[in-house]
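Next up is a structure, given as structure tokens.
The complex appears here without one of its protein chains, the remainder shown in place.
Naming follows writing order (A and B), and every chain is counted from residue 1.
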Amino acid sequence: MGKKFLVWCLVAVLVVGFAVPVAYAQEGEGEPVTLRLLSGAVGQELELTKAAAARYMAANPNITVEVFDTPDAVQDRLGVYLQYFETKSSEADLYQIDVIWPGDLAEHLIDLYQYEGAQEQAAENFPAIIENNTVGGKLVGMPWFTDAGLLYYRTDLLKKYGYDAPPGTWAELEEMAMKIQDGERAAGNEDFWGYVWQGNAYEGLTCDALEWIDSSGGGTIISPDKVITINNTNAVAAVDRAAAWVGKISPAGVTGFQEEDARNMWQAGNAAFMRNWPYCYSLGNADDSVVKGKFDVAPLPAGAEGGHGAATLGGWQVAVSKYSKNPEEAAKLALFMTSAGEQKTRAIEGSFNPTIMFLYNDAEVCDASPFMCKLYDVFTGAVARPSTATAPKYNEVSTAFFQAVHSVLTGDNDGQTALEELELDLAGITGFETGAPTME
Amino acid sequence: MARAKKRGMSEVAKKEERLALLMLLPSFFVIVVIAIYPLFTVFRDSLTNKIFASNQPVEFVGLSNYAQLLSVTIKELPPVIDETTGQQAIDDKSGEPVYERAITVLPREPQRFREVSQFSLLGKRYVIGATERDFIRAIVDTLIFTVVSVVLETLLGLIIALVVNSNFRGRGFMRASMLVPWAIITVVSARMWQWMLGPTRTGLVNVVLQIVGIGDGQIAFLRMSEYQLPAIIAVDVWKTTPFMALLLLAGLQLIPNDLYKAAAVDGANKVRQFFAITLPLLRPAIAVALVFRTLDALRVFDVFQVMLSRTRYSMASFAQDQLIQYQNAGISSAASVFIFLLIFVFALLYIRMLGVEAE
Partner (left out) sequence: MNKGLQYTIGRVLFWLLIILIFVYLVFPFYWALNSSFKTESELQRTPATFVPDNPTLQNYRAVFHNVNFMRGLLNSVIVATCTTLLALVIGSFGAFALGKLRFRGKTLSLYLILAMTMFPSIAVLSGLYAVITKFHVHPILAMILSYMIFTLPFTVWVLTSFFKDLPMEIMRSAQVDGATPFQTFYRILLPLTLPALVTTGLLAFIAAWNEYLFALTFTTIDPSSRTVPVAIALFTGQVSHQEPFGEIMAAAVIVTIPLVILVFIFQQKIVAGLTAGAVKG
């Protein structure tokens, strides 16, 4: 009796297993073209992408666009992409790639410049991003939306403690954070800290640390012309300064914080300043948020008076796989998804920061999201991580960097030693020369 | 005559052998179809410099991946001589004698050796360096993790199994709740524990400790190297004790009650009964449970990746990182083969020691 059931189960499994692939195999013949896009699934992202795909399909009746979501966790998403590239799979045509991946993935992606309209469209985007996405003269990813690091600050607390403007330098930030923290703790909030940021040993730390170092005149780890510039006094000072925050104006656990941890503290009203991406803005103003209406954003502080702050460039691009069966159609779709019209829709409906410059002067966009238009200067001046210069070894470079910085933050090492060793490591990984950062 | 007899015996034996092979056939079929090719590629790739998901040509590099993973060196750290006194310098802040920095002493060609740790012996200071520091540390961490968590899980599992095996009201309910930690999806429970161990008072552990009077509610468990392994061990023990408990419970249930009754009649108390009857009869179950639990612990990956991500690795999460983040398929495969060999040695030891042979 039990045996029969088992046998039936096995039969069922085998039938399903073999019937379905046969059904799949029917596809792919004849005129109609199916394009598959692997994209993010964050919140409205998927709906907006599907809506855009629907618009494209309406205009191009012989094309079917399928949108698939991938996990937000970088490890998982990159892992899936790599598995596909490893098997040279033609199952997916378009990929949504992070701003640090063009260099590493370039050999699997097609040059979008070959296709009509790409040059013109590229010219409309922020130059820094286009430069970032250009590997060996090939444009491997068309920018879709962008991100940059921002300083969030509590307007009510600044006023309460007598400050009328957000800090312009790191020294000012430290002073203000300390004073506010002491005051709030004395008033009874024992969980309050002055400044929260991302200090865990991961890519996010590379972003934060790059901001400290670049804003202090310490360069960008490796310059775009392939010189290792990280070992200099300004960089050492910047990292040591950040290490001094841990336990003083930032909780000891900040060395384990990622974006959400910082945001959770901030949104509960337990921090005076936060460094984070623009996404926290709308979340902070949610109805049940403690800090609703009590905060604003500003560019991150500079290293010294008169200097300029630095914001690390984030964001995502659309790339077309070399192994796609329909590269030309895929490229056309990519250009459509990232076109000004689509970016405008995404900006208004989903608060995705456009990469096309003139949209920041667009009345409708600025109406829907005034906060976004304020960020124009931040985006134009954003500093890119050296992913393209160090391709295809950016991950190694970044890991060496954030592990070195992390060891200083946790007190395992001092800034001088860590950066010296880092310079050796980077030379070993990339084979580049070392040099001084160019002052601008 | 003798020949016919021999043939007769071997015929029965042959029939049994054929049946055995037939019954083992599905298992081997699974191995060949599913596992052979992937396992073959792991061994093959470990001998090359293959880059994952890349069109770069693949070259055979022999055992150099293994050399890179496992090269360890020990060098002496010479003391720093204070010029004024002619003696070894003393650090002002800590009062400790000062030695040269490890980076000046560790070799750089042909591969850079990084510092793993330092130790003192007979008045001299030494530094241990390795070319793949993270992997050496991962080996140590994984071994510590394995030993401690397996011991804890076995003990706790045994206690739980004994308790649940005895007759009391609500026993079925206890049995079902026993499986709760195991039923929660691994990645979710790792996240949950990460949240509970949070460094601020949003974390349950901090809140509880503060109520009890320990700490100020701001302890960053997962950031402090002394607490990292204990925290991970605690999570894994919580998650996997049910597995051990269930296996041991199944073993316990096969021990006939009459044995206990007879022993009680003979005047043995519960403790005597446990050591004289339960333990010996439970040995095969304990042995199998130990083998598999150790095997799984040596391959641990989820908890390390979710809770410690790239600050501290287990051997398997190191291999994963090498493959996905660095696209270094050669090193990753070599690490996997190393894990395999280590596990194989452990399995052999267990089986020999605990006598789980099939014969």
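As a working rule, a contact is a pair of C-beta atoms (placed from the backbone, for glycine too) under 8 Å apart; a residue touches a chain by one contact, two chains touch by 3 or more.
Because the structure is a prediction, the values reported are computed rather than measured.
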Which of the chains on display does the removed chain touch in the whole complex? A, B
Given B:Ser54, B:Ser149, B:Gln228 or B:Gln320, the residue that touches the chain left out of view is B:Gln320
Residue of A:Ser351, A:Ser398, A:Asn413 or A:Thr430 in touch with the missing chain, whole complex considered: A:Ser351
Which of A:Ala268, A:Ala340 or A:Ala368 contacts the chain that the document leaves out: A:Ala268
Chain A residues touching the chain left out here are 3, 6, 9-10, 13-14, 16-18, 20-21, 24-25, 36, 38, 40-45, 68-73, 76, 79-80, 83-84, 86-87, 89, 91-92, 191, 259-260, 263-265, 267-268, 270, 277, 279, 282-283, 286, 288-290, 351
Against the hidden chain, chain B presents residues 13, 16-17, 19-21, 23-24, 26-28, 30-31, 33-35, 37-42, 52, 159-160, 163, 168, 172-189, 191-193, 195-196, 200-204, 206-207, 210, 217, 238, 241-243, 246-247, 249-250, 253-254, 256, 258, 284-285, 287-288, 291-292, 295, 299, 301-302, 315-316, 319-320, 323-324, 329, 332-333, 336, 339-340, 343-344, 347, 356-359
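One rule holds in what follows: only the chains that are shown with their structure count from here on.
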For chain A and chain B, let me know how many angstrom lie between their CA-based centres, rounded off. 34
Within the complex, chain A is touched by chain B residues 52-55, 101, 103, 108, 112, 198-202, 216-220, 222-223, 305, 309-311, 323-327
Could you pull out which chain A residues touch chain B in their complex? 75, 78-79, 81-86, 104, 107-108, 190-191, 200-202, 251-256, 261, 264-265, 268, 270, 392, 395-396, 399, 402-403, 406, 410, 417, 420-421, 424-425, 428
